[in-house]
Every structure is written in structure tokens, then in C-alpha cells.
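The next block holds one structure in the form of C-alpha cells; read it before the comments.
Chains shown are a subset, placed as in the full complex.
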Amino acid sequence: MARRKRRNVTRSAAKRGMPPGSLVFTGERKIEQAQLTVFDYDGETLQEIPSESLQGCLARRDTQTVTWINVDGVHDAALVERIGSGFGVHALVLEDILSTQQRPKFEDYDEHLFLVVQMLSWGESSMAIEAEQVSFVLGDRFLLTFQERGGDVFDSVRERLRASKGRLRKSGPDYLLYTLLDSIVDSYFTILEKIDDRIETLDEQLTTTQTANTESLRQIHGFKRETIFLRRAVWPLREVLTSLSRTETPLVEQETRLFLRDVQDHALQALDTIETFRELLAGMLDVYISTLNNRLNEVIKVLTIFATILGTLTFIAGVYGMNFDHMPELRWRWGYPAALLFMLAVVLFMLREFKRRRWF
Amino acid sequence: MARRKRRNVTRSAAKRGMPPGSLVFTGERKIEQAQLTVFDYDGETLQEIPSESLQGCLARRDTQTVTWINVDGVHDAALVERIGSGFGVHALVLEDILSTQQRPKFEDYDEHLFLVVQMLSWGESSMAIEAEQVSFVLGDRFLLTFQERGGDVFDSVRERLRASKGRLRKSGPDYLLYTLLDSIVDSYFTILEKIDDRIETLDEQLTTTQTANTESLRQIHGFKRETIFLRRAVWPLREVLTSLSRTETPLVEQETRLFLRDVQDHALQALDTIETFRELLAGMLDVYISTLNNRLNEVIKVLTIFATILGTLTFIAGVYGMNFDHMPELRWRWGYPAALLFMLAVVLFMLREFKRRRWF
Amino acid sequence: MARRKRRNVTRSAAKRGMPPGSLVFTGERKIEQAQLTVFDYDGETLQEIPSESLQGCLARRDTQTVTWINVDGVHDAALVERIGSGFGVHALVLEDILSTQQRPKFEDYDEHLFLVVQMLSWGESSMAIEAEQVSFVLGDRFLLTFQERGGDVFDSVRERLRASKGRLRKSGPDYLLYTLLDSIVDSYFTILEKIDDRIETLDEQLTTTQTANTESLRQIHGFKRETIFLRRAVWPLREVLTSLSRTETPLVEQETRLFLRDVQDHALQALDTIETFRELLAGMLDVYISTLNNRLNEVIKVLTIFATILGTLTFIAGVYGMNFDHMPELRWRWGYPAALLFMLAVVLFMLREFKRRRWF
Amino acid sequence: MARRKRRNVTRSAAKRGMPPGSLVFTGERKIEQAQLTVFDYDGETLQEIPSESLQGCLARRDTQTVTWINVDGVHDAALVERIGSGFGVHALVLEDILSTQQRPKFEDYDEHLFLVVQMLSWGESSMAIEAEQVSFVLGDRFLLTFQERGGDVFDSVRERLRASKGRLRKSGPDYLLYTLLDSIVDSYFTILEKIDDRIETLDEQLTTTQTANTESLRQIHGFKRETIFLRRAVWPLREVLTSLSRTETPLVEQETRLFLRDVQDHALQALDTIETFRELLAGMLDVYISTLNNRLNEVIKVLTIFATILGTLTFIAGVYGMNFDHMPELRWRWGYPAALLFMLAVVLFMLREFKRRRWF
């Protein structure tokens, strides 16, 4: 089953018991070949090298231009380590980049800042949210990003780098970091909208047509799971962004902090929405259960009406089926039709009674 | 369905993936033509120009009088941008003004303060709360307000500006800001009262007449949705007002802060009321479900009483319908009426028994 | 219905849309004629004037004696305003005194302290808690109190003022304020005890006699409403008292703060009790619903037992009512009594079976 | 009923409306005669006087030895007052000692520290927790303790004072205070264990034997009440101990604070356990209700199986009880046994069907 893929226990087994600092990849390999992309730019020039040699990368470390190195596929531990040591990244950071089921977090290592966030996407086949870890290392004039596989979320940023010579090109790597974080958080809303549409549809179904089958229950339960999962990814992100915009480091400029506060606002909005989902789903479960109860009431009313009417008729028939020698009615000429008419009268009377009590 | 209009996911799709700082309107256009209104006043004079030329507006920036420029219809991005740049408003602020599904927030940009709040109204046709974003930019001697469409909430303030030469006319734009915020928060109470009336009516219905149909459930569920929505609008407002009254800025005078604390109190009262609604609705759902259970009990009691009595009678009739050769009762002269009387006696006895056990 | 009187929405409609600072009474007029009472005392002398002229009041402002002016009936806006301006009370304070559905709050206006609290009483006729707003203005050597109508809660304090020359007479108006707050908080406990008695009675009823009728449900729901209402009045009071005892003002002496901490403790105790009520009521609802379920089980068991036994008997009778030519039993001399005995045996066997399975 | 004795409303009625500072006992008198016990010791000597004259007590105030005066039975207001004034205890403290239904609290009066805690014991007869208030006044070289009645919790401390010349004898009254607090908190665990045993027994009963009668419900509800009560006593104690170990007073030595942190840990452990109880009880209620539902399902299945089988049989018998002239089966030689066999076949078929659907 597709759902089983995403584990609630995110600290991977492979890693445990190993010495801290061991650079071993501990996730699921998601693409075949790790891919290196380098952007090197300032306000004037832009160099873009899809797959530069590692040596070339490291040479760019000390240039005055902004260097953005993106690695798709962190399963290549050797590659990650060489880039890391080339840029002077702390061993713990490299370890965290390689263990792909981290909680979103932020660490300030003075020389560089380290961020882990979750990139989320809706898996149409698995009908569930899929998560991918993205790590950021922000240093002086460079930004390293590490993804488990390539995604299209960063593509729009690449387009903007290529297209304009605007603020993005003129600013440092901190603004680039902001831009990437912003596009990740924005992508959350695509998922939220997908879920929102489905929840609304389900809610409408439940409240208007009163069709409460076990499928509805399965769906409510499923959305709850997704909501729990989402909250687990977004909740720590809030703290991460707060820490990032408040940390006292020269690596993030004052102006960029203003923008980071904006991403923070969006993360908060995402959390608000998730919270709203939770409450809506709880309400829908209440509606579901009440609808079940209501239906039970209806069914039992039908049973009672039938049982009562049929029981009475059967009893009357039973009386005239008795074998007493002296039952004058049995001898009457119109006894039989009279009995039938009497039964009919009883039925009509009882129906009226039930109607009066609003049983149907 | 009308309800679908208000989305739980408030970060609009159009905006996502766009570079930050792009001034693009991302909401639903709510009125045809953007409208500009300018008030320029001090204690002595008042100039009111419903639709001044933009140029005229900007000229008023540096006068000693208080200038209040109100824009109805923020879908005119060009207009908003020109006003913004004319008054030196930060790019991020303009962006936020244009994306109309913001969480209420407060930002201090030194040169000016920026506030986003929600103006709420009860949509009689949609039977739901409708929200409109109002943005405020408070600068030195000027206040800019941006609404999605014109509303009547600000009209009373306009009246007061025209009518009196009181504190409002004598104070700066910070007091004007307070007055506008106050009328927005006050308008919340109109909605709260509407909901309160309906909740009370429903509650009375549920607890006294015990009529628990699926319509009641649908209503409880609907009010819950509105309450969730309301809380989402008012909760962050509380923080916004706290930040506003505490921020260290010369743009808000000491005396005005006292008044702002008053609006804060009203926001708190609104939150208290919303919380009360939530608890009342939860209680009403409990009552609803209990009532359903109770009714089920009643129906099943009726079923049991009938089934038991009719079953017994049918059995007696069945006995005298048996074809044994030697059943002396069948030959008796008064056998038949005796049997009927016996049945009657059984019915009476059973009814008394059920009554004794308080089954009806 | 009496209950409708107390609104969940406490910010009154009349007030909204009016300029701040408008001194208009916005509550329900609760007594006919506003009443002025003045106490003027120090350790030695005590002057008590039930209904002094306003002029006389103001004259006492600057004396060294403690002046306590109490106004019963704040609907007389003119009176409140004249007293207020006579004692130099801030306009916002006067406004708050007149709008009688405030959240409890505390404001420090340097010149004087302002407190709003709720005086609660149990309305025997409405079977609900009734709230009345009491406002306090503590200044240098004077205390102003404003009530919606006269209550007997302050009477005991008046008695003590008259009777003894103890600490109350020797201390300043801050100690008088404490004494009045103390008597208000104490009066909460009278209400809590009333509710406690009824909750306990109901709880005992539910758990021992297992009588769970809809009346019980209505009562649980009603107590929940009262508890929500109570908490809304007491919760902010806690903060009010904390602020009051911590505020840096020369108007409250160090010794008095110790006493205020004592009232704070009592408010906390009241909150604890309210929280306990909430949990007890939640538990009682669980018991109620379980009892309903239990009863349903019992009824259905009765139904099953009867249906099963009667069904079996009717079937046996039906068999011997069949018209087959060759049914030897029908010809037997003792066939009929044997059949009846057989039926009896079946009944006894089934009853034993049901008993063995603990169905009754 | 025993349970009614412990009131949820702990602020006693007698006290209300009285001037603060009135030294009147407001509890339930729990022992006949107030009892005075004095220990006077240092590392070398120990004097123990079960019932010293008051005068003797006061004389010990200024000695260099540690003086521990314990009063069993605080209903003797005069005694408490004389001791209090003898040792310079604040009037509010004396008042609090006499009103025996205080929330646990800590007050620092510079000259002395004042603590109120609850001593709890399990009332075997009432099957409920019984609370007794213990007040501590820690001064320079003396400790006063006030209990409602004598308990055995302090006895072990007395034994240790008599027996050893260890740390307890060598330390000041702060260490004695710690020792007494420690024995009180330790006594909580005895109660927790009693409740734990019963909860575990009940839980085992519920989950394994599936016997869910109303007695189980009554017990779950009862334990919930006790748990609410316990939490109300222990929760504020946590704050009390934190304040005590952090207060800046020379009355508590640095070394003793370490020990107090230990008691704090135990109080936290007790709270953890209470929280665990709450969750277990909530879980048990869920199990109880599910079990009821399950049982209902079972009963209704039995009903359905019987009703269906018997209904079918009765119908067949009914068919052969019809009086048509031309029913060939009725004339057959083996018609009757064939009919019976047919019925048997129907029964077997239906039973197999129900079994296949796992109805039993």
C-alpha cells in the first residue's frame, strides 16, 4: 500500500548505533544520479552551469559574486562531503543533510547558517502528501542547497534569476535563500487547496445529501492523517523562520529580515489553515456519527411501524383461525369481507396514529 | 453553493510563484471602479474631495494638516502603486495591500506603520460571514486606507469629521486610525449578535421542544464553521492591537495608546464571545446526540411493548387454532368470548407491568 | 424566557458607531432613581450622608479624610459625568463606567486607578446567574464606586465602617477598595455553593438511581452554561487583581498589597472550583450517555427474550394448527395437554439459558 | 452519604462577610482538644515536651536551639492567636491558618515564611480522599506547624529527631521544614498507589472479561472525581515548592534548597501520575462505551437470528394451516414429517448462512 511508505517514525534505523559524524546516507534513494547545478551571478553577469565539475565549484567560493550550488540527490554521500569540506561546512551539518528525515530546524554555526525544511507535494498515485527534505547552507557569498530529488519548485526562481536584473540579482545569497524559502512555503498552499477542495466536497456531501457510508469515514480518517502529517512539517518551520529572522548574524541583511517576516506570515497562515482543517474534520466526524444515529432511528421506526401493523393483522387473522365451535362471526354471510375491512380500518388508524406522532 | 466562496486557504494561487515585490492584485474584484476619497483637515478647516486627482493627493503629503486618503477597490494595482510610491511606502507593504487574503498583521517600517485587519459583515444571501481586507498605512501627518470595496463602516467616522470640531479633528492621524479601528471592531459585535440570536433560538429549540432533526445538526455544524472563521479573523487582531499600542514609534501619541487599549479590550471581549459560542455549540451537539439516543430508546420501547403484547395474543390465538381432537375448551359454549376476555386480561396485565416499570 | 436576558454578546449595540468619549448610558436601567451615598471618615470621625448634594461631594475631594462616594444606578449619565469631572476622572473611564457590559479590567491613569469587576448574584426566578457591573475609581484620599443598582454586598462593609474604629477606619481608600473587592469575591462563593449543591444532587441522582431522563440532560446543559458564564466573569478578574497588586503606584500601600494577594488567592480558588465544575459536568454527561446506552441494552434484551420465547411458542402452536391429514399427535388423547406442557418446558429451558448468559 | 463531606467549594461560608483579619476558625472541628507539642533541639541536646504551657513556648523563641511547635487542632483560635502574636506572626497568616480550606500557597513575609499545604489520606469508610490543611510558619530558629488533627505522617520525623544526631538535628528549622514537606509528599504516593491498584483492577476487568455493568461506570466516574480532587491539591503545591526554593530569603539555606528541589521532583512525579490516571480513566470510559455498543450488537444479532428463523418456520406452518380445499401436500401420507424435515432443513441452511457471515 502506498500509504505505508511515509513513516511516522522519521529517524531512520540505518543511522542509529552509528558514531555521530558518520557521513552515511540514510534515506530512500529517490533519483538515479546525483545532479549538480551551479548559478554564479551578480547584478551584471550570470553564469549558469548545469553540471560543473566539483573543482570548478570550489573555486567559486571566494569570488565576490553570489554562488548558488544545488545538489539534487543527496544519496551521493561522497559528493556531499566533498562540497561540504570545500566550503568549510561543519561535520554535524553534513550528517544532517544526509539523514533525510529530519525535523525542520535552524542552526547558527557562525561561519554559516544551516536550515532544514520539508518540501511537500501531493502524490496523485498515493493520494497522500509526499515529503522531501531540503537543506540550506548559507555562507558568505554562497548558498548551498541539497534536495533528495530535483523538484520544480526551484525552477521559477531559476527563471527569475535568468530573466531579470532586479532585486534578486542585485542582492546577496540571503535574499536568494528567502526567495527559495518563499517558493517552498507557497507550494504548501497548493496542497492545502487540494485538501480544502476535497474536504469541502465531502462536507457538502455529508451535510446535504446525508449519505454517510463507510467510505466517508475512511476519507475523514485519511484527511486527518494528512493533516497530522502536514502540521508536523509546518509547525517547526514557524520556529525555524522566527530564529532565522532574529538571529544575530551578519550573513542576513536587515532588509532581508523584513522579507523573511513575510514568509513567516505565510507559514502562520498555513498553520491557521491546517488548524481550521482539524476543526472542520472533527466537526465532520460529529456530523457523520450523528447521521448514522439518525439513520438508525429511521430504520428502527420502519421496523416498529411494520412490526406493529403486521402483528396486529396477524393476531386478528389468528383469532378467526381459532377452532372454537361457537364463533358466530364465522357463520355470517359477510364475515370474511367484514374481517378484511376491519383489518384495513386497523391499518389506516395505526398509520394515522404514527403520522400524527411524526414517525414518517 | 454560496458557502464555497469563502476559502479556508487564504493565500491566493495567483500570487504564488511570483517574485516577491510584484505588484499584482490577487483577489476577487469586488467593485467595478476603484474610488479615491480624500479628507484633509485640522482643528479649524476641513476639505473633503470625493475623487481628487492623484497629483492633488500627493501634494498634500507634506502639509501640516492631517490627510486621510481612502481607496475603495484595491484591484487597481497601478493606482495603489502610484499612491504608495508618492507617500514613500515600502514595496512589501504595497504587495500586501494588493494580496487581499492576508492574516491580520502589524509591521513597523519606521517611516510608517502598516496594519492589515479584516472587516467582517454578515451576508444575508450567503447566510455566512463575509470578509474584506482593510489595510492602513500610518505616516507622519497622513493615513492611507485601502478597502476591497466601499463599506458603510467608515461612513460614521466621516460624519463625525464633518460634524464636530472635537477631539477627532484636533488630533493627529493616529487618533483617526484608532477611530477607524474602533468602528471595525464594533462592527464585529453586530455579527456576533446575529449569530448569538440564532444560537440561542436553536438552543432553546433543542432543549425545550426536543425536536432534533437533521436540520438542527446542519445548523450547529454551520455555526461551528462560522465560529472557526471568526476566530481566525479576530485572534491575530488581538496581537496586532497589542503590538500597535506598545510599539516605540513617535507616530502614535501617548494619549492615543490609551484609546487603543480600549479597542484591544473590545477585541478581547469579541474573542471571549467567540469562545463562548464554541462551548455552547459543543454543548448543543452533546444535547443533540443525547436527544437522538433518547428518542431511539423511546421508539424501541414502543416496539418492545407492541411486539410483546401482540406476540402473546397471537400465541394464544395460535393455541386455539391447533387441531387437536381433544381440546375441551373448543367445545365450551362460552369458549370463544372467554378466550377473548382472557386475551384482554393479558393485555391489561402487561400494560400495567410496563407502566409500573415506567416504560411510558 | 428569563435566560435570554443575559447576552453572550456583552458589547452593547447602542454604543457602537458613536464617537469614543460620548457619555451615554448603554445598559438596561435596573433601578428607578440613581442614588448617591457618601461616607467621609478617618480614624476618629465618620460622616455618613445617604444622599448629599453633588456640590457637597466635590467639596470633600481635597480633605484629609477618606471620601467614599457610591452611586447606585449609573444610568444617570449626567450625574456620573459631573462627579467624574469634579474628581478629575479621565473621559475614557467615565465612558467605561456608563457602558455596563465591560469585561473586568484594570487601568492605571497615574492620577487614579480604574477597575471594573462583575458583581454576581443568583436570580432565583430566572434560575440563572445575574451580573451587575461595579466600577471603582481610586484616587488620592477618595474612592468612587458605581453600581448598576444597589446591592447588599457592600452593606456589610458599611456596617463595619460604622461599627469599629479598626484597621478599615484607620487605613486609606486603598484598604477600603480591598475590603469591597473582598466582599464581592466572597459573594461569588455563595453562588458557587448553590451550583455545587445542585450539581452534587444531580450527580448522585445520575449515578445511584440511574434515572437519566431528558430533564437531567437539560440540567447538565444549563449548569454548563452557567459555568461558562461564571468563568467569563472570574477569569479576567484574576489578571485584574494581579495587575492591581503589582502596579507601581503610590495610591496602593505596601501593606494593602499583601491583602490584595489574599483576594487574588480567593479568585484563584473560585476559578479552581469552576474548573472542577466543568470537569464534573463533562463526567456527568458521559455518565448520562452511558446510562442511556445501558438502558437501551436492557430494553432490547427484554425485547429479544420476549420475541424469542413467544416466537417459539407461536411456531409450535402453528405446527399443530397445520391441516395435514396424517398428524398422529393430533389424535392422541393427551396430545393437547402434552403440547402445552412441551411449550412450558421450552419456556423454562429458554429462560434458564438467558439467565445463564446473565441477560437478566 | 460520605462523599458529600468534601466540598468542591472550599472557601467556607462562615468566613465570608467578615472583616479581614478576624481570627475565627471556619472549618469543621476534627478533634476534641487542641494539642501542643514542642521539640527544642540542636546537634547536642533534644528536649521534647508533649504539652508545654504556652508561656514556656514563647520563652524558647529567642534561644539558639531550633524550636518546633506543633499544634494539632486549629479550632482553638485563641491558642493559635497567642502563639502567633508571641512569635510575631502577621495577622493575615493567622487568619489563613484558621480558615482550613485554603489552596496550597506560599507567602514571604520577610520576618517569616508561610506555607499552606494539604495533607491527604485515604478514608477507608468514605472510600474517598480526605484532606487536612497543614500550615507552616518558618522563622528565625523556629518552625510552627498547625494541623487540623494529629496525623501519623509527622511521627516518623519525630522518631528521627529522637533517634539520631544526624543532619536533621544539626541543621536549622528550614531543613526540618523540608523533612516534613517530604513526608507529606511521600504520603501522597500511598494514596496514588491505592488508586492505581483499583484502576488497574478495573481496567483488567473491562478489557479482558468484558463485564461492563453500571457498577464499572460508577467506579470510573468515582475515580475521576478523586483524580480531579487530587490534582487540585497537588497542582498548586508545585508552584509553592518552586517559590519556596527560589525565594531570596536568609531563612532557607543554600544546601536546603537542593533538598527542596528533590521534593519538587516528587511533586512533579505525583502530578505525572495523576495525569496518567486521567488519561487511563478517559481510555477506560471509551472502552466501557465501546463494550456497551459491542454488547448491543451481540444482543441484536441474537434477536435477528431468532426472529428470522422463527419467522420463517411460523410462516411455513402458517401455509400448511391454510384452509384451501385443494392442497395436495396435506393429503400425502408423509406430508407432515416431510414438512417438519423441510423446516429443519431451512433452519440448518439459515444457521449456516449466519455462520458464514460471522454473526456468531
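For reference, chains read A, B, C and D in written order, and residue numbers begin at 1 within each chain.
We adopt the following convention: a contact is a pair of C-beta atoms (placed from the backbone, for glycine too) under 8 Å apart; a residue touches a chain by one contact, two chains touch by 3 or more.
Quick caveat: nothing in here was measured; it's all calculated off a predicted structure.
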Oligomeric state of the whole complex, in copies, if 4 are shown: 5
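Keep in mind that, in the parts below, only the chains that are shown with their structure count from here on.
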Co-neighbours of subunit C and subunit B - touch as defined: none
CA centroid of subunit A to CA centroid of subunit D, Å: 42
Subunit A residues counted as touching two or more neighbouring chains: 321
Arrangement of touching chains [line / ring / star / complete / other]: line
Pairs of chains found to touch, sorted by chain label: A-B, B-C, C-D
Footprint of subunit B on subunit A - complex, ascending: 156, 160, 164, 166-168, 178-179, 182-183, 186-187, 189-190, 192-193, 196, 199-200, 204, 207-208, 210, 258-259, 261-262, 265-266, 268-270, 272-273, 276-277, 279-280, 283, 286-287, 289-291, 293-294, 296-297, 300-301, 303-304, 307-308, 311-312, 314-315, 318-319, 321-327, 359
Subunit C-touching residues of subunit D, taken from the complex the two chains share: 1, 4, 7-11, 13, 15-17, 19-21, 90, 92, 96, 102-103, 105, 107, 109, 214, 217-218, 221-222, 224-225, 228, 232, 285, 288-289, 292-293, 295-296, 299-300, 302-303, 306-307, 310-311, 313-314, 317-318, 320-323, 327, 329-336, 339-340
